[in-house]
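Here the complex is missing one protein chain, while the rest keep their positions.
Up next is subunit A:
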Amino acid sequence: MDITLDLNGTSHRLDVDPRTTLLDALRHDLGLTGTKKGCDHGQCGACTVLMDGRRINSCLTLACMAEGKEITTIEGIGTPDQLSPLQQQFLDHDGFQCGYCTPGQICSATAMLEEIAAGWPSHASGSLEGPFDLSHAEIAERMSGNLCRCAAYSNIVAAIRQAAKADALHKDAA
């Protein structure tokens, strides 16, 4: 079937089998291999992308159901010359070893910080009304949908905290 995907700000026309997941459309049909396939069953988060700004597992989404949505992949988050603040913090904090889970971690964390800004509680929140801090427990809980086989977790949490702190300073200054 013919579909149009709005991807990283550009529109792409594709002819896909209805069975094609968004993940396979990105990697195979569009050649955007930044998004990774780990488990293909929603269990690892390697395939995390943003759909209308929200993080989702692209392995459990049909490409044809993503039509008309704004999709952002790691390629749309930043480039080697223009890293996003989170990408820079992952580098500065060594937030990875093999790097396979990293695009998913960064897409997920990008949206997760927006969720905190929007006042969404988590399982780790003492009160449901907030404010929600960026404690280790909060970040670990909110990022639990992203597994890291190399267990770079402590540096991943440090990178996310630093990016959030820098962002808060930036906002205070503005």
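Quick note on the criterion: contacts are C-beta pairs under 8 Å (C-beta built on N, C-alpha and C of every residue); 3 or more make two chains touch, one makes a residue touch a chain; residues count from 1.
Here is the rule we go by: contacts and distances are computed from a predicted model.
Q: When one chain of this assembly is omitted, its UniProt record names it as which of these: "Metallophosphoesterase", "3-(3-hydroxy-phenyl)propionate hydroxylase", "Sugar ABC transporter permease" or "Xanthine dehydrogenase family protein subunit M"?
A: Not shown, but named in UniProt as "Xanthine dehydrogenase family protein subunit M".
Q: Which one touches the absent chain: A:Thr35, A:Thr48 or A:Gln89?
A: Counting the whole complex, the residue in contact with the absent chain is A:Thr48.
Q: Would you indicate which residue among A:Met1, A:Cys98, A:Ala117 or A:Ala168 is in contact with the undisplayed chain?
A: For the chain that is not drawn, the touching residue is A:Met1.
Q: Hey, which subunit A residues sit against the chain that's not shown?
A: That gives, for subunit A, the contact residues 1, 17-19, 21, 40-42, 45, 48, 51, 54-57, 60-62, 64-65, 108, 111-112, 115, 118-123, 125, 128-129, 140-146.
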